[in-house]
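Presented below is the structure to which this report refers.
Omission of a single protein chain aside, the complex is shown with its protein chains in their original locations.
Moving on, here comes subunit A:
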Amino acid sequence: MKKLLLTGVAGLALAAQMASAQVDEDAPMGGTMIVTYKDDVATLDPAIGYDWQNWSMIKSLFDGLMGYEPGTTTLRNELASDVQISEDGMVYTVTLKDGIKFHNGREIVADDVKYSLERVTNPETRSPGAGFFGMIDGFDSWNAGEGDGLSGVKVIDDKTVEITLSRPDATFGHVLALNFASIVPKEAVEASGEDFGREPVGSGAFKLAEWSPGQRVVFERFEEYHRENLPKLDQVTFEIGLEPTVALLRLQQGQADVPGDGIPPAQFLQVMNDPAQADNVIEGGQLHTGYITLNTQMAPFDNVDVRKAVNMAINKDRIVRIINGRAVPANQPLPPTMPGYAEDYEGYAFDPAAAKEMLAEAGFADGFSTELYVMNVDPNPRIAQAIQQDLSEIGIDAEIRSLAQANVIAAGGEADQAPMIWSGGMAWIADFPDPSNFYGPILGCAGAVQGGWNWAWYCNEELDARAAEADAMTGAENEEARIEAWKSIYLDVMEDAPWVPVFNEQRFTLTSDSIAGDDSLFVDPVHIPVNYDYIYSKDAE
């Protein structure tokens, strides 16, 4: 017996699905939109692009086998018309849709799927996403530069691909929906070589029309897109090189529709206090947690009571106020919008007196001196100062080390360098909406290596084993048990207190008066800042 991949989550998001379907049919076609950015686009190659700016752009230029319902975290078929999973969860048989085409007009066939997955996992591609495909059979040898391809990916016929895994993995559907799993045409990649990121050819709703370095990138409608009546807009223009402050001025003058870098912190209150502008701000959750790592291998943070005391010493409400309330206080690693978030968990309540007592019991009645690493971009140094003040209340004297992002990351990757790091500006935002994505690299043993991202150097082998077990629970009938398993893992992490979870950032998207769409499209959890494919122009009516 085989089962459909989607049934497990389908019920969960049925309402959202219907809502977005409504948006599609009624919205008019045509019109344009201008999105502003400060930095130039690094690349539009789906195997390479991995920042917030190009992530969403690539989603509009390329398609993978799987994708998400607009405005939700619900998986849906994209280029695949059908995905069958074997009973043991090891073999995925994917059938492609009929009549799907690349921007160059060629029909997409099963060979393209094999080529694309092999390209992203080929060590010569130097893809930052290669590691996501570790569960595909043959990955280890191919990624090490041996053999002549991914043995786990077999082309059955023009329309069918069979993907064999080396271990059952409940997240594989999400992996197929990552940008890194986008299907690319071999002939275009080979013709462009290293420049494919400048001359992208995909099958997405938009195709690249113009790229003037440092000035603008223009997308225009792909007429043969496989979904009907999409995209809504004829054209999306990305104006590059605009400081967020300048971008806001442009928007206020009607010369831009979405400031891609968001509302600048200094102007946030001004915007929110102006009713006309506040009306155009859409607030939503984000799969993000900002946290302080406590290096569990460095004294005195190797003492769990010290870590707990620090957890109780931090006034999270005040930190949220520092960033103008653009976040909600956190008490656990997972953000509230992530499946597996423990609603009823209370965490470590703010209580400096109890914290001080606990610190005294741990043998630090007089406190101690330590260092707090932080990225040197506003508002992070201000947040670090608040943390510093909170710590001094319980006798801990933390010196702030404010450095460039790359240097903080480098310090965190050394076992004995950074006792505490405020993660702001580098904080974890999920790659895909699954609780497992908050574990491996940042809390698991695999990340507690030199150059890793587990800056707390936390390694609990029992939890690692339970995490592996949870991810092996495939299939719809296990979905709920799996989420529960993950929930208990994160709560047990909090028992060891390697982090102080501080807040979950909220998203505030500002738009002009001339574009519209369901609110969920403007705070789409997968498309940041907005879902370019489904938003429509009021001028088109």
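Assume a residue touches a chain if its C-beta (ideal position, glycine included) is under 8 Å from a C-beta of that chain, and two chains touch if they have at least 3 such contacts; residues count from 1.
What we mean here is this: contacts and distances are computed from a predicted model.
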Protein name, per the UniProt record, of whichever chain is missing from view ("Imidazole glycerol phosphate synthase subunit HisF", "Phosphonate C-P lyase system protein PhnH", "SoxAX cytochrome complex subunit A" or "Glutathione ABC transporter permease"): "Glutathione ABC transporter permease"
Of A:Asn104, A:Asn229 or A:Thr245, the residue in touch with the unshown chain: A:Thr245
Sole residue of A:Val35, A:Ile48, A:Leu61 or A:Met358 that reaches the chain not shown, by the stated touch rule: A:Ile48
Residue, one of A:Asp88, A:Asp195, A:Glu224 or A:Glu495, that touches the chain absent here: A:Asp195
Contact set of subunit A toward the excluded chain (per top definition): 38-40, 42-43, 45, 48, 50, 123-124, 126, 128-132, 134, 143-145, 194-195, 197-198, 212-215, 239-243, 245-246, 249-250, 252-253, 255, 404-407, 409-411, 413, 428, 431, 441, 446, 449-453
